[in-house]
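With one protein chain withheld, the remaining protein chains of the complex are depicted in position.
For chain A:
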Amino acid sequence: MPKEVLIRYDRCLGCRSCQLACAVAHSGAGSLLGAVLNGERPRARIFIHQAGGHKAPLNCRHCQDAPCIDACIAGAMHRQEDGTVTNVGGDQQCTACWMCVMVCPYGVIRSDADGTLALKCDRECRDEKGVPACVRACPTGALVYDEVDEYSDKRRLDVLNRALSNL
């Protein structure tokens, strides 16, 4: 089972550390100070919104039936062996037609700074242990990189432990 970036919404403090780390991981310099000193303008592919009373991160779900792949007229958007959906490194170049942006049910595909390329989570930020930059950067554990069933397993145990602890 591939791992996914899963979100514990109750833990997000809205610090935007994940966004900064995502942008840095996609910069030429690869480091915060290096990118700032070079005057680079890398863009994050994870988003934070205030949704009602919640601070809510959202990023690409790498859908199994990914509308962005179906909609990509250029043939750039594709699925890699590990399940990652990306428009980078495919047979064709992204032509910035924004079909993927229009069909994405989560709104997590965006434009680069020049408006010439669709940007999305490409997981090209994983460290030697395979952990994405946004997950590493999250100081509260709001972002979890785990297999879905492992995650739900922990989630069940967590809720049961809390519910039954006072019995």
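Keep in mind that, in the parts below, a residue touches a chain if its C-beta (ideal position, glycine included) is under 8 Å from a C-beta of that chain, and two chains touch if they have at least 3 such contacts; residues count from 1.
In this section, contacts and distances are computed from a predicted model.
Not shown: a single chain whose UniProt protein name, out of "anaerobic carbon-monoxide dehydrogenase", "hydrogenase (acceptor)", "Sarcosine oxidase subunit alpha family protein" or "Transketolase", is "anaerobic carbon-monoxide dehydrogenase".
Residue in contact with the omitted chain (choice from A:Arg11, A:Arg61, A:Arg79 or A:Arg136): A:Arg136.
When the omitted chain is restored, the residue from A:Ile7, A:Ala44, A:Cys72 or A:Leu143 that touches it is A:Ala44. Annotation: of A:Ala21, A:Val85, A:Ala118 or A:Val144, A:Ala21 touches the absent chain (contact as defined above). Residues 15-17, 19-21, 23-24, 32-33, 35-37, 40-44, 113, 136-137, 139 of chain A touch the missing chain (whole complex, contact as defined above).
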